[in-house]
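Here it is, the structure in full.
Left out: one protein chain. Kept in place: all the others.
Which chain is which? They are A and B, in the order written, and residues in each are numbered from 1.
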Amino acid sequence: MSERPVVDRLTCVLCPVGCELEVGKDAAGEIQVQGNQCDKGLPFAVEEVLHPKRNLATSVPLGGTAARMVSVRLTRTVPREMLFPILKEIAKLRPEAPVRRGQVLIPDVLGTGADVIATRSVA
Amino acid sequence: MDGTQGSIYDVVVIGGGVVGCAVLRELSRYDLKLLLLEREADLAEGISKGNSGVIHAGFNAPAGSLKARTNVAGLALMYPLAEELGVPHRKTGKLVVALADEDRPRLEELKAEGDRSGVPGLEIVGESEIRRLEPLARGRWALHSPHTGIISPYELTIALAECAWQNGAEVRLEAPVEAIAYGAGLFRLETPRGVFSARRVVNSAGLFSDEVARLAGIDDYRIFPYRGEYLITDKDCGLRLGMPVYPVPSRDDPGLGIHITPTLEGNIILGPSAEPVEDKRDAASTREVMARLKAEAARLMPELGRTSFIHSYTGLRPKLIDPRGKDKFGDFVIEESAVRPGWINLAGIESPGLTAAPAIAGMVAEMIGAGLDLRKRPDFVPERPRRVRFAAAGDAERAARVVQDADWGEMVCRCEHVTRAEVAAALRNPFGARTMDAVKRRTRCGMGRCQGGFCTPRIVEILQDEGVPVDRITKRGGGSRLFYGRLKG
Partner (left out) sequence: MMAERIETCDVAVIGGGPAGLAAALGARRAGAGSVVLIERDRTLGGILNQCIHDGFGLFLYKETISGPEYAERLIEDVARESIKVEAGAMVLDLAPDRLLRVNARQGYRLIRAGAVVLAMGCRERTREMIEIPGTRPAGIFTAGSAQNLVNLQNLRIGHEAVILGSGDIGLIMARRLAFEGVAVKGVFEILPWASGLERNVRQCLMDFAIPLELGSTVVEIRGRDRVESVVVAKVDGALAPVAGTERAIPCDTLLLSVGLIPENELSKRAGIELSPLTGGAVVDETLMTSVEGVFSCGNVLHIHDVADRASFEGFAAGKRAARFAAGERAAARTVRVSAGSNVRYALPQLLTAGKAGVEWSFRVTRPMRSVSIEIKGRTSGRIYARKKFPRLLPSELQKLKVSEAIEEDIEVAGHE
């Protein structure tokens, strides 16, 4: 993962305005945010810089065949540093058909509160 | 599995290009045990797929040369041959245009040369006739050659080999000859696929014919690769070219000049250039030449300056002309070796090799017949069934085929409308060619505007269904694999 830059620029995605935020660290190590036109921009930027959260999507082979896949994702975002550990857990999966869309394949993966669910139905 | 080790063949042909396959087919008329060895994973992987696909009339080479004589003789044989083998082709005619009056004498020289060689029907025409013959051509004067035509050179190559095969000849792919020994009247050819013995050998190895000859102790030739680059337009570019249009050839050009050639499908090919290169395998396209192709082609047809291209390719000509030397003309070498009787060399077979192929094959048969007893096979079948193309069929035929076999109903190539039945048939070819390019050349999958974007995943599935493991799926054999196993599991 990349080293946290001292100044980060990002566009807020919470509403269609899309404020361009600038995030910096002051001398005391405090996070300063500029450019937000409402309150929600502040925690969004702070979280993105300090504790970025991400979702992930991948696919796993069905049991018994390496060529038929079922796609999966998480039900909510997780701390970014958990992505690769979660991928390792997912790589162990070999669900057997049939699989239903939304079926939980790993509940509360690695204690993150996110479930790994199938995103398509396979007969 | 073809090519039984330890068997003694009457003739082994080295090289599965159009000339090698023409020789094989010609020899398969006779009661001979025949084998063709090809280094690559399919036939026509060399210059036979990297050319303009023109059936030349024969006025480009000096009268009396082997190039001219085999071209003119080959022209007479080519159209009936293409019919017999069911290979699509068309006698389009051709124009060599002079954009300025001062170039007319050069046209007259070409015509005179052609007349001397016995090329039929050549005539010099003026502007209005040029327009009538080819509305998109520009020029003050032109040499019109009514018997020139177009053909798919790799389809012809494959058809020749299939005909030879159905008449008992064997073909072994991925079998480069790596060592040769001679003794007791037999040539012993070592390949990674086995050792084969032959009474006679025809060296038709194109770019590598000099190296193969050297393996046999013959050091008479040196092949210099000259690369030609090509661009192909989209069929839908809105430009319909009826016949090849060439510029007046410059005396110094190692090729015939950058020209424009229609394909049977309706594309227009620009090219080729002609540059000597160091490496026989350097098939790269370059920025400079692609720009030059467009500029020169636009002189012949201004509309080409604004059109879209779907593909570029190159061909490496096996020339006998040293680029550092002064000779500009090198003739074909078609001869039995003096040091190694029974070994026939075909060297420097560049343009007009495609057209000359049937004639060269006849010459080789004569040379073979001087030493071996040639008895005609009574059951020789000269025809090869024409490849069925769903896209070209009418409604009734299409409906019938799908009823007969549902694989005709499953579309694989969206751009060229190729069905699963055609892909499966291509993969079941008698030579065991099972690369992506082998499918492409036999079916046209991947030759459309998406260049394989849609059909590649489909063909990958079909290859696996037909028994090719994922790691053995290649573009054209060797190290050209597409995948490195599965991601998971």
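Following the convention adopted for this analysis, a residue touches a chain if its C-beta (ideal position, glycine included) is under 8 Å from a C-beta of that chain, and two chains touch if they have at least 3 such contacts.
Computed from a prediction, not measured in an experiment: that's the story for all the values here.
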item: Contact partner of the left-out chain, one of B:L99, B:L186 or B:A283; value: B:A283
item: Residue of B:A112, B:V339, B:V381 or B:V403 touching the missing chain in the full complex; value: B:V403
item: Positions on chain A where the hidden chain makes contact; value: 1-2, 10-11, 13, 17-18, 20, 48, 52, 54-59, 61, 66-67, 69, 71-73, 80, 83, 87, 101-102, 119-121
item: Touch list for chain B against the chain that is not drawn; value: 236, 281, 283-287, 290, 308-313, 390-391, 394-396, 398-399, 401-403, 406-411, 414-415, 417, 419, 449-454, 456-457, 460-461, 470, 474-476, 478-489
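Following the convention adopted for this analysis, only the chains that are shown with their structure count from here on.
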item: Of all residues in chain A, those that touch chain B in their complex; value: 60-61, 65-67, 91, 94
item: Of all residues in chain B, those that touch chain A in their complex; value: 464, 486, 488-489
